[in-house]
Structures are given as C-alpha cells and as structure tokens.
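Yeah, one chain of the complex is gone here, protein chain that is, but the others are all in their spots.
Every chain is named by a letter (A, B and C) in the order it is written, and numbering of its residues begins at 1.
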Amino acid sequence: MGRTFAYGGIHPEYNKHLSRDKKIEVFDLVDEYYVPMQQHIGKPARCLVKKGDKVEVGQKIGEADGFISANIHAPVTGTVVDVVRWPTPVGFEVETVVIERDKAYKGEMQLRDRNWRTLAVKELLEIVKEAGIVGLGGATFPTHVKLAPQDHVDVLLLNGAECEPYLTCDHRIMVERAEDIVTGAQIMAKILGVERIIIGVEDNKPDAIDALRHASLKIPSIKVVELETAYPQGAEKQLIYACTGRVVPKGALPSKAGVVVNNVGTALAVFEAVVFGKPLIERVVTVTGKVGMPANLLIRIGTPFEKVLKVAEIATETPKIISGGPMMGIAQSTLSVPVVKGTSGILVLDEGEAANWEEWNDCLNCAACIDACPMNLLPSVFSRGVELGKIEDLRKLDVMSCIECGCCSYVCPAGRPIVQFIRVAKAILRRG
Amino acid sequence: MRFFRIIWDGITKENQVFKAALGLCPTLAVSTSVENAIGMGVAATLVLIGSNFVVSLIRNWVPKQVRIPIFIVVIATFVTAVDLTMHAYFPALHEKLGIFVPLIVVNCIILGRAEAFASKNNPFYSIADGIGIGIGFMLGLMLLATFREVLGAGTFLGKSLGIKEPALIMILPPGAFLTIGFLMAFFNWAGGDK
Amino acid sequence: MKGIWPILALTIVAVISGAVLSWIWDKTNPIITRMDREKEEIARRMLVVPEDIDLSMIPSGVYSWPNLGVKDRNGFESFKGKEGVQEYLLIWIDDLKKVHVKYNVPKDKAKFIEKAVEAINKSMKITPQICGDWDVYQLFKKAISSTVNFKKVLVLADGTKIEASKDGFIGKDGQKYVVKGDKVFCNGKEVKGKVYYIAYLGGKRVAAVFKVEPVGYSSKLPTLVAATFDGTVLGIKILSQSETPGLGARCVEIKEGEHEPWFQKQFSGLKVDEIYLTEKDEKPGKIHQITASTITSRAVTKGVREGVQEFLKMFGKEG
Partner (left out) sequence: MRIPYNLEERFKVSSSPHVRKSWTVRSVMLDVLIALIPAVLASWYFFGIRAMLVELVCVLAAVLSEAIVQYLFFEKVTVDDLSAVVTGLLLAMCLPPSLPLWIAAVGSIVAIIIGKQVFGGLGNNPFNPAHVGRAVLLASWPVYMTTWMVPTKPGTSQWLGTDIVTSATPLGMLKESGYNWAVVAKKVSLWDLWIGNVGGSLGETSAIAILIGGLYLLWRGVITWHIPVTYLGTVFLLSLIFEGPAKHIADAVVYPPLFHLAAGGLMIGAWFMATDMVTTPLSKGGRIAFGIGAGVLVFLIRKFGGYPEGVCYSILIMNAFTPLLDRIFKPKTFGEVTQG
C-alpha cells in the first residue's frame, strides 16, 4: 500500500485495462482544424490571423492577452478559412480559427536541439510562455504563471497519479517517455529554483514507476513516490498531502505550502518546448470506453472529436461522449468540438451505464458522502441546503472548499446529484 | 346579529385550541376523559365570561401601566371563586382536575381575550366573546378527550364501549400530543390554511 | 394625581376582589375542610370494622352517617337543617339489640334499607347479602363504624408511646410534641415518630390504624393499614396514587361486579409473614401482583409488611 491522502476517497471501477497497454500512436492528419483561442484558464488569446492568411505549423496565431493567458499555435501548415465562434469541450463557444491543411503538409516539423542547461532561468521561462504551455492534466492553468509563484517554494511535485478512471494518457507517456519527463521536471525545477522533485504515481501503474525510477536513477533530487490507488489521488491538495505530508491551508494556493504541482504531461511539453523548440500543438489523448479500438493517440490540437471517433468507432447505440474522465469530465452534446490542450481523454459511455441524475430520493443521512469526501466536508448537508434554498448558510460550512471531485455523487445511495447541487451553491455564492 | 356572530367566530375561526394553539397545557393534561374535559371547559368558560365582562366594564378607567396586573387580579378572583365552588360542591371532579383549575389564572386564553378583545369592546360583546371562546375551548377539549377516552380507555363519559384492548398510550401524555397534532393538521387542512 | 391613579386602581380592584373572595371562602371553606377531615376519618373507620358486622358485639346507641357528632339518644333533631348533608342514615340500636333507622337516601336505596332492617333484626348480622345492596351495606357499615373510638398514640423511634390528650401529645417530661403532616417536632426540632390510631370498640382496643407511604413506580402511595394486635391485617386502603394508568393505577381498580379494589382486598386477613407476592418476591406469599406492574405491587406489599412489623414491634407485647 502506498501513501494516500488524509480523508475520504473512493475506489471506482478503473477500467484502465482497455487502453493501458496500447502504445501511443500518432493520429493521422485531418483536413480541417478548429483551434479555439481559449484553451486555458484565464483571458482568451488575441487572434493574430484573419481569413485567407497562410499559416505555418507552429506559427503563433493567438497571443497571450494579459497575465493569466497562453499563446496558441497553428497545428498544421495551411490556410485560415474562417474565424468563427465554435463550441469547445468546456461547453461554451469561443472565437476559433479554422485552418484548412495544405495538402502538401504531411506532418513534418522543424525541430531544434538545445542544451537546456546553458539557458538562463529567464530564457527558459520565456520559452515556456512562448510555447503556450498550460497544465495538461485538465485544469489548463498557464504553466509559465505557475512556474513563477509568489511564495517561497521548495518542492516541485509531478502529478502522475492519473486517478481518473479510464484515462491512460499520462500512464503511457510515463512508460514511453520517462527520460524526457524527468528532464522536463529538471527544467521546471531549475526555473523554480527548487532542489526537490517528487513524482507521485499510483500503484496501479507499476511499469510507469519502474520507468521513472530507472530514468531518474542518477538524479538524486528526484524521488518517485508510490501512491495508493484511490480517487481523487491526483487532486492537488490531496496529492501534496500524500507525497509530502503538507497541508495546503483552506482557500490558499498550493505554493502556500511550498509546493508547485505540475502534470507529467506538462513536464513533457516543457521538455519538448525547451529542447526541441516545439510549441504545444499536439497532445496524447486516451480514446476509450465503448469504442471499437481503445487507444492512446497523439493528436494535433484542433482535431474535431468527430474525426477521432470515426477512427475509433463508437460501439454503442446510445453513446454519451465525455471529454476527460468519468469523474470530472465534461459531457459533450456535439462531436464538432475539437481536441484542445486540456483534452486528456475522449470517453464514450453507454447511456445505460452512465449515471442518471434526473431522479433522486431524499437524503438518507447515511453519511457515505461525508466518509468519501476528500476535503472532509458535509456534502449531504450542502445538497439539502441547496434544495431548501438556504445557500447563504452553506458558506459557513466551507462549501467553497469543495474541489468538485464528485466522490459524494458517486457514492450516494439515494442517487442524489450532490456535487451538482454544490456547483449551484458555489456559483450563487461567487456571484455574491 | 353581531352578538351571535362573535360567539360563532369564537367557536370556529378563532378557536383557541386548534387555530391559535393557546392554552395547550391544561388542554393536554385534562383531556384524558370527556368528563374532565367538560368540567374544565365549563370552569374556563365561566372564568372567561366573568373576566371578559369585568375587564370590559373597567376598561376605560384602567391605567395602561397596570392593566396586566389588574386583569390578572380580576381573572384570579374568578378562578379562585370557581375553584372553591367546585371543591365544595363537586369534590370528585375537583380532585380529578387537580392543579389545573387554579392554573386557569395563567391560561393564556383568558388573559389573551381580556387583552385582545374585552379591553377594546363593550361588556355586551365581551360576554359574547367569553361565551364563544369558552365553548370553543370546551368543544376542543371534548373532541380531544373523546378520541383519547374512546381509544385509550375504551369508554365514553365513563360508559364502557365494549372495546377490549384500548391503547393505553392515548390517555398518557404522548397520546395527547399525537391526538392534538393530528387534529390540528386536520383543521388546518380543512380550513385551507397554508 | 397621575402617578397615584394606577396604584389606586390596582388597590381598588384588589380590595373588591378580596371582598368577593372572602364571601365565597366563608361559604365554601367549612364544606371543604369537613370533607377533607372526613375523608381520612372514614377510611380509618372503615378499616377497623370487620366485613360482616355482628350486632351483638356493638353496644347500643345512635350511629349516624355522615358522622354528625350525634351522641345522645334523642339526637334526631340535632342535625336537622345542617348544610351540605345530602345523604344520611341514622341507626338506632336499642337495649334489646333491635335496629331502628331513619334515613335520607336515594329512592332506589330506600327500599333496600327497609328490607335490610327486617333481615338484620332476624339474624343479628349485617352482611352484603342481608342488605341486598352494596351501597346500603356500606351505609350500615359506615354508620356502625362511627362508634369506633380512636385514640391517637404517638410512638417515637425509641419506643416511647405518648397518648394524645386534649392539649396534644405531652411527653413524660412535659415536653410537647407536634405532628405536622408526617413529621413530628419537639421544641422545633424534628424527631422520628409515628402516629398510630388505636381503635376501641366497646372499651376494648381492637386494632390500630396507621399510615405507610411506600414509593411506587411514579408516585407516593399513602396507604392506611389496619391491623390487630396479633399481627393480622384487617384491611388496607390506598388513599391516593398517580401510577401509570392501566398498570400501577390498577392498585385501586375495582373489578366489575365487585365493590372493593381487588388488589387491596387481598391483604385482609393476612398474617405478617404471608404478605409477600406469590412469585417474584423474596419468598412466596399470598398477594397476587398486578400484571406487568411488579414495582407498584411490590412497593405496596413491602410497605404494608414493614408497617405491620414495626407496629408489632411497638405494641406486640401489650397485645
């Protein structure tokens, strides 16, 4: 048994065997790419191209606008056919550049080979910023902001827990590109100026742990920590507690505890940006669930889900399409949405096996949600409070500390959509 | 005619037991048998009529600052008179009702009517109010007592109804709460209260 | 003037109320106090007269119900016009042990009385069967029992017995003992003691009545116990109780067709070592407990037993 977090947690059906042993394959290029100008948390990027412009692969087509924002690059060489409002997997429409691929472009990219050790911290940070790297775990927080924390930081934590059921993209890159991840981690450590690097991996990925341990054999500052398989092991605060024993104060950022957490995928992207000079234009996506061929695919940003699923073949009559994992992923109403930087997986569930939140019973007070809550909150009380309209009272009960991991809804025997209620409460309270 | 209107309202719309939920302490305590309920109801009605009448008579020259003490004195006088009379001439009933007859003094119905009605209306209407509220109280008690006595003791007015195994709990305090809860729910529902 | 008026108003109301109340008090208080006094007195007298009254045992005289204090042979007139008397039975036993009556009772009882007098004069006994009606029998019994004279005896914890004189209980050393409720005081200090009522019938002491106060399930159970000097219980009477209805409260339950509480009736005629419950007690006795009310049953049984034991300890040798 590995280390784990302090409270709660659940053990859902992981179903990782579907795609766990599938090697990362490069997904074929498609004709049209839909590149949203907002693929990150923060302000949308400013669009630099207009209809009719020719773009080169890796060319910056969206410029970071403001402090918390990230650059966007063209995924292929081609022509901008339009700039429209287009849906994204996050759920709302944003300004999107539609690029038609040049028929002659076959996916080649100009790569450099830089020695990162000779570069200064400032230069490194600039490269990361230019490459438009954001957190690839799903939160898509711009990495260059994260790498310049306000507080004193002494630990860099790489999140390789991948606690979401079904998803295996991080697992695969850890197995296949452990060396590069380790290097990426070292680059980030250099930027942050920290000595200790901890990589936390759940113990259901022994091959990934071995690969990472092997890759970091000669680097004493890196420690690979084996974590218990439990959801939500990969949640920031829970991961920090599991790996370092530190507790992030209520309502504060992880850097308050002296820790910066980055996904292993982000480390890889940092490595590629710094060493190869490659901006973030593709990522590994797990396509799994009720599909004919579950796979881990290296997909260019902007590829519509439709094209991906056409290849993977939806294997159910009543599909439910989810961008991300089943616990925190976002259900999609259309397949027109493109793969974005935060898309860690495309999950197809059968409607029958997917949870139905349309009908629920009164709370039984069974406290299963309280036992499951990793933040040690009172989800059942919150959901009742929302039902009764007493939302203002919930602030005192720390409803804002909820990380929306969904454990409460998952375990509720009465089938109550608890985390959904909590989202309502949080939205109302945020609005004030 | 307004006189009868007031009486009717006192029994129905302003029924103190079911609508205002006042005077519940004696209501719950003495409603173990219909006989007790009638005794208590009559005693309370007499006190109500008397105190309403007197309070209404003196309403214009009672100073505001001491009106409550004066009302209490008037009520206490009537209660003591009823208590003594009952003790002397109906000793069995008096023994059953026990402390609850003297406690009519602090029954909020009596003081409530003195304050809310009698001190604002003329003696004629105040008597009507006393009669109405009193009868309403007595009927409420009797209704409660009927349920409790029939279900709890298998008798009505002391006469056996041939119920072999009455549910004792009905004449115990929990039975009083259960009965009044259901009756109140019923009257609120029937009265269309939301 | 403005400041005085509220006080004045209050005073006026209070004075008027006081006047009204004192008038009502005058009217009711005598009735109330007499009833209170009678209640215990009646219970006491009822206990010491045996179930079937043998007329030959009773000295001749006038016996009345209610007890109006009639002592003389021509006492018919003395209670005329007395207030509050609804029912009475005056029995006159002449020197030939012949019974005469004068009464004011409900009509349905009256016919029984006439018949009863005839029957009693034949058999010289008063029993329920002879009277033909329980209430009539009770009237006779109560009337006869009023001839029993009681003498209060205060027994202190050390065994000293002090008979009541007209000045109260005066000890040998001239100290005065005062009984207030169940407590005995001497010079303002509480001393342990107990009051026994010794019953004299025709100048002979026949029994004693005393109060025991066991604690039942949810209330005290003040109980009068009558016992002869050789330790036989003549009867008990639970004066008041507020036990659980249907359970402990059945200690005063009267079964249909009977006239006395069945539970209390069981004690009559028992010797002291028979006063145990039939089961579930230290040793098997003759008292059947009230179903599912062991606590009440045991409390009364134990209280009576210990009362009798204490009584025998005090008076046994003299009996």
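Things to note:
Methods note: a contact is a pair of C-beta atoms (placed from the backbone, for glycine too) under 8 Å apart; a residue touches a chain by one contact, two chains touch by 3 or more.
What you are looking at is a predicted structure, and each value in this text was computed from that prediction instead of being measured.
Looking at the complete complex, one finds that the omitted chain is in touch with A, B, C.
The chain not shown here is touched by just one of A:62, A:78 or A:165, and that residue is A:165.
Among A:284, A:340 or A:377, the one in contact with the hidden chain is A:377. The chain omitted from view is touched by exactly one of A:301, A:349 or A:425, namely A:349. The omitted chain makes contact with just one of the residues B:57, B:72 or B:172: B:172.
The set of subunit B residues touching the chain not shown comprises 165-170, 172, 174, 178. Residues of subunit A that touch the chain left out of the display are 6-7, 10, 12-13, 82, 84, 86-87, 98, 165, 237, 241, 247-252, 306, 318-322, 324, 326-337, 347, 349, 351, 353-357, 361-367, 370-371, 374-378, 380-381, 397-398, 401, 404, 406, 409-415, 417, 419-420, 423. Touch with the hidden chain on the side of subunit C covers residues 217-218, 244, 246-247, 280, 291-292, 294-295.
The working rule: only the chains that are shown with their structure count from here on.
Chain centres here are means of the Cα atoms, and by that rule the chain farthest away from subunit B is A. A straight line joining the Cα centres of subunit A and subunit C is 93 Å long. Between subunit A and subunit B, the centres computed from C-alpha atoms are 71 Å apart. The set of subunit C residues touching two or more other chains is empty.
Subunit B meets subunit C in the complex at residues 32, 58, 61-63, 65-66, 69-70, 73-74, 76-77, 80-81, 84-85, 87-89, 91, 152-153, 168, 171-172.
Only residues 5-7, 9-10, 13-14, 17, 20-21, 24-25, 27-29, 31-32, 35, 84, 244-247 of subunit C touch subunit B when the two sit together in their complex.
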